[in-house]
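Only one protein chain is missing from this complex, and each of the others stays in its spot.
And now, chain A:
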Amino acid sequence: MAEEAMFDFIHMEAVSYVFQGGEKISEDEAISKLEHMGFATGYRLVERLTRESGRYKDELDIMKYICKDLWVTVYKKQIDNLRTNHQGVYVLHDNRFRFLSHMAAGKQYLQYAPRYLAFTCGLVRGCLANLGVTCVVTAEVTQLPACKFQIQVQRG
């Protein structure tokens, strides 16, 4: 579908902008900019998506929402596997992540993968923040196009 293509394009441009546009900045700083854009997007998006749904029972219920509905809306598929230690750590496995599926599979471009995951880390963090869960989200890739996102809930 075409609007999907627009989202892909705008994401690609955002990535290429923070990494080569404007003044020279460090890799970390660029990643953090993308993360911030993702956060702002996720925070607003989830507010519109959950407008008509009821309250979520607990944290796990929210995570299930992220893995199913949100992932389908944004990435056109569900998360393949959700794991938790029941102590505030959730790991989401995506075996074919949309933003990595355009890249050659395998390990050749592994070093560039974090650039295409930062926006999503922020997006998930933004969604969760708006649903009342404060957390840190990190991503890990060992073999393209699969990746996993780790959500660590901050309590207290």
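The rule we apply is simple: a residue touches a chain if its C-beta (ideal position, glycine included) is under 8 Å from a C-beta of that chain, and two chains touch if they have at least 3 such contacts; residues count from 1.
Convention: contacts and distances are computed from a predicted model.
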Problem set entry | The complex's invisible chain, by UniProt name, from "Trafficking protein particle complex subunit", "GPI-anchor transamidase component GPAA1", "MICOS complex subunit MIC10" or "RNA polymerase III subunit G" | "Trafficking protein particle complex subunit"
Exercise. Looking at A:53, A:87 or A:154, which residue reaches the missing chain?
Worked result: A:53
For this session: Quick one: say which of A:36, A:77 or A:115 touches the chain that got left out.
Result: A:36
Exercise. In the full complex, which residues of chain A touch the absent chain?
Worked result: 1-7, 9-11, 13-14, 16-18, 21-22, 33, 36-38, 40-41, 44-45, 48-49, 51-54, 56-57, 61, 65, 68-69, 73-74
